[in-house]
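Note that this complex is displayed minus one protein chain, with the remaining chains in position.
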Amino acid sequence: MTAHSAPMPAEIVVPLAARRTVLEVENLSLSFRNADGLLPIVTDVSFSIREGEAVALVGESGCGKSITASAIMGIAPENAVIGGRIVLNGQEISALGPKDRRKLCGRHMGFIFQEPMTALHPTLSIGRQMTDTLKHNLGLSQSAATQRAAELLDRVGIPRARDILRGYVHELSGGMRQRVMIALAISCGPSLIIADEPTTALDVTIQAQVLDLLEDMRREMDLAMLFITHDLEVVGDFCDRAVVMYAGDVVERGQSADITRHPSHPYARGLIDAVPAHDDGRTRLTPILGTVPPVGQWPEGCRFAPRCGRADEKCRTRPRLETLSQTDVRCWHPLEAGA
Amino acid sequence: MSVTQATSPDRLTGGDEEVFVTTNKSVWQRLMANPTAVVSIAALVVLSLSAILAPLLAPGNPLKVTPADRFIPPGLEHFFGTDNLGRDMFKMVLHGGRTSLLVGLIVTVISMGIAVVLGAISGFYRQVDVVLMRLVDGLMAFPGIVLATAAAGIMGPSMTTVITSLSIVLIAPSLRIVRGQVLVVRELQMIEAARSVGVPTLRLFTRYILPAVSSPILVQASFIFSAAVLGEAGLSFIGVGIGPKELSWGNALTEARNYISQAPWIVLFPGLALMLTILALNLLGDSLRDVLDPRLARRR
Amino acid sequence: MTTETMLSVSGLSKSFKSVKAVRDVSFAIPRGKTFGLVGESGSGKSTTARLVLRLVEPSAGKIAFRGRDLSTLSSSELRRERRHMQMIFQDPFGSLNPRMSVRDTLVEPQFVHGIGTAAEQLKTAERLLAEVSLPRAALDRYPHEFSGGQRQRIAIARALSTNPDLIVADEPVSALDVSVQAQVLNLMRDLQDRHGTTMLFISHDLRVVQFMCDEIGVMYLGEIVEQGPRDRIYNAPSHPYTKALLASVPGKGSGQRARLSGEIPSAHAVPSGCAFRTRCPHAFERCSSEKPAMREIGNGQRAACHLLDKAMAA
Partner (left out) sequence: MLRYLFKRFLLILPTIFVPLILVFLLLRLSPGDPAGMMLGDQATPEQIAALRTQLGLDQPIWMQFVLWLKGIVTLDLGNSIFFREPVMQIIPRYATVTILLTSVALVLAVVIGVTLGLVSAMNRNKPIDRGVVTTAVLGISLPEFWFALLLIFVFAVTLRWFPVAGYNSPDAGIIAFGATIFLPALALGVRQSALMTRMMRSSMLDVLNEPYITTARAQGLPETTVLGRYAMRTAAMPVVTVAGLSAGYMLGGAVAIEIIFALPGLGRMLVEAVGRRDYPLVEGGVLTISLVLAVLNLLIDLVYALLDPRIRYQ
């Protein structure tokens, strides 16, 4: 059992389709401006997340998933040029200036990073970091903020909350650090949580605990969650829908059950086949050939074509993201469902 | 986000992967593409040449006294003017540079050389390291000039005294850098990998560690050089340097300061030469660091 | 079929000051087989790998390799013995010397052990490059010109260059992207089949260990708590920690995810008795007072847990 044991509210089942949309991302693109001009990092990403829903952004390193998240938060590097629309709770936030964007952070969106050790301040106490946020975003007094911070730590399953508030990040274990990070992210009651590989740095038993906690929080607070990961198996367990990215593109989008069980895009299929299966060992794995092309060296047309067994002449032109039977796929030669 | 530094990718195909090749320019080529580096190297070449060729460019004894020519302002006859004894400042600056640069060079070679040997030993033997580092701490915190002043007083001012005391003083920062780098490199997985292969210790040092620490050593050398030039000038200025019979930029300023209101040029030119040399060396060190350590360079 | 034992380790221990990193680890690997050590961070699996090769000096224990006790060899004897045992590291960026071309990297081990003439060494290097599916043109390239997966291939080629009897692989694929992991794992298995190399394989990833290994040891806080043939460990785990570890692997639906409470204690303060008792859902008094002994379960499977006594008594 997790240490967390807050009483769960009576589950009111609202069908997902009927829920309010929290985040809408439309045709998001992002390039870095450098000496040679613009370097495209992300092109044409669209998805939406409803209340209480977890959407996964899946891909290997360098596919643009993390930078997409920072564009949504409004914390992308200064030399980033961002296009497309980002709508949060009905407000088009991509049209706002940096100051107004910053005001949404914490209050409406919370962020959870991969490495809590470096994502929390090394020389400010845990309590100070939490109360700074609470005081600024919610206008609480110091004592009210401390009280609330202790409650939050308690809620994410941290024992001796008052002591921990006086402590520093280096005094905590990896799992505890990530719990603090989660407490910080939910502290001001956001409607959206963006979690960037929140369990990758953790050991497998701790990973399970943290995933449980995130799921509890999501259900309790009806949070919309954007879950960034490279691990398709976690997606299947944890997320309602999934967006698979490759070389800055969305290549497949749909229900996570469909994508993890019978994907239509050859890349998504490849990702699943590349992981050793749970059953019999001594078979060969089916790797994806080659490596992810580095940013700036994307091929023309379908960016996956050079590594794809199904590629032909047609793949020299860029495919569109089109709705197939179950999922949306960007491929000229999608796999049959169930193949 | 990994943005590779690939400049011109050419593809080698083979096996099931393609090899992306980045044409990597040599350090020298990259240095030559860096305007700061080019300017500083050019300045150093000019300064060295004018020091080496001083007897040709400005023939005659620079210390020759001509009382009739006192305090002539800079002009065509005397480019940098003359001083209180009627000596030609242009000649003094050119010839003074010989001493300053020579002392700087010798001190750099000695202190860096000793630092590399001691740094290597220190990086490998903990007991030696503990003792050496305490010595370095003592030397680092203490002002080198004071030590050199005491040394000069006891050994008598001379070129040897200056070189000895500056070398001792500058070993400390050099050693700290070299040793720090050796400790970093020693922990790299490539060293463990080499040990696991069975590479003997001496080869480990010459083939793995030394090449890896050579870049910071080179960067440090240019800063040590500039510190040595500055140190020599400072010691000579207060009269505990190379002694009155020799000529250096620092020496030239010693007397000049008494005549600053009458003839500011005799203060200006030796100091300017000194500053240019130090500036060029510092800029060279900066640009070397930029070129050799891309991680730091990105910040600039 | 007689199986010759290539490596046999008994009572291997290592303390760094007050930290007991590895405690009383014993296992044996038959020639041509792969033994996997799996565990979370702080379990001592990587230290064990280094102890086996004496890259870290053991505090106690014996390492029998090719019939000799490595722990008694002098440093020069040990250096010569390294020809027969090689290592592959986790970080393909860090384990290659950036100033050495691929040619130098592959020739180096042969050179330091005086294997063959210069021409033969080069020939071996070329052959190895082909075996790890890199083009011949790669010989004159430097490590920074390759991707992570390619570098790991170079590291594998280097490990094979002295034709060793034993390869110790420490998390060889955990720094790689999933799609590249599969390439490297396939390659390692193919090469092992071809050369008949014995392998000690270290990983935190149960899926990878299952794929690669014949026999598996599960480590927790510096000790092996359970070991046995792969299928037994995966299909019939008997130690509560092994069970929890297997259940924690994602991809089975969140309902079945294991809920192991607490975190791994610090190696400074190993709990008394059974080290796992602080997190064990079944712990009882005896677990804190008495250290459970390793006991045979059958089919080559062994575990250290007091529950097994109970089960047998019942």
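Letters are used for the chains, namely A, B and C, taken in the order the chains are written, and counting of residues starts over at 1 for each.
Rule of thumb we're sticking to: a residue touches a chain if its C-beta (ideal position, glycine included) is under 8 Å from a C-beta of that chain, and two chains touch if they have at least 3 such contacts.
Just so it is clear, the model here is predicted, and its values are computed rather than measured.
Chemist: Tell me the shown chains the invisible chain touches, ordered by label.
Modeler: For the complete complex, the undisplayed chain touches A, B.
Chemist: Among B:51, B:72, B:278 or B:291, which one is in touch with the chain left out?
Modeler: B:278
Chemist: Which listed residue, B:60, B:73, B:113 or B:138, touches the chain dropped from view?
Modeler: Only one listed residue reaches the unshown chain, and that is B:138.
Chemist: Would you indicate which residue among B:94, B:170, B:213 or B:240 is in contact with the undisplayed chain?
Modeler: Answering carefully, the residue with contact to the hidden chain is B:240.
Chemist: Just name the one of A:19, A:85 or A:103 that touches the chain not displayed here.
Modeler: Answer from the full complex: A:103 touches the omitted chain.
Chemist: Which of A:19, A:136 or A:230 touches the chain that is not shown?
Modeler: Selected residue, touching the omitted chain: A:136.
Chemist: Since one chain isn't shown, list which residues of chain A touch it in the complete complex.
Modeler: Counting over the whole complex, chain A touches the hidden chain at residues 70, 73, 75, 102-107, 109-111, 113, 115, 118-125, 129, 132-133, 136-137, 168, 170-171, 181, 184, 188.
Chemist: Where does chain B touch the missing chain, residue by residue?
Modeler: 134-135, 137-147, 149-155, 168, 226, 230, 233-234, 237-240, 253, 256-257, 260-261, 264, 267, 271, 274-275, 278-279, 282-283, 286, 296, 299
FYI, only the chains that are shown with their structure count from here on.
Chemist: For the chain pairs A-C and B-C, which is connected through the larger number of C-beta pairs in contact?
Modeler: A-C
Chemist: So, what's the distance in Å between the C-alpha centres of chain B and chain A?
Modeler: 51
Chemist: Between chain B and chain C, tell me the centre distance in angstrom, where each centre is the average of that chain's C-alpha atoms.
Modeler: Chain B and chain C have C-alpha centres separated by 48 Å.
Chemist: Can you give the whole-Å distance between the Cα centres of chain A and chain C?
Modeler: 32
Chemist: For chain B, write out the residues touching at least two other chains, lowest number first.
Modeler: 16-17, 20
Chemist: Please set out, as single numbers or ranges, the residues of chain A touching at least two other chains.
Modeler: 61, 287, 289, 291
Chemist: Spell out the residues on chain B that touch chain C in their complex, using ranges where they run on.
Modeler: 12-17, 19-22, 24, 188-190, 192-200, 203, 207-208, 211-212
Chemist: In their complex, what parts of chain C are in touch with chain B?
Modeler: Interface residues on chain C, with respect to chain B: 50, 53, 55, 79-80, 82-83, 86-87, 89-91, 94-100, 108-109, 112-113, 132-138, 141-142, 144-147, 149-150, 155, 158, 162, 183.
Chemist: Please name which positions on chain C make contact with chain A in the complex.
Modeler: Listed in rising order, the residues are 40-41, 147-150, 177-183, 185-186, 189, 204, 206-208, 210-213, 230, 234, 244-245, 247-254, 257-264, 279.
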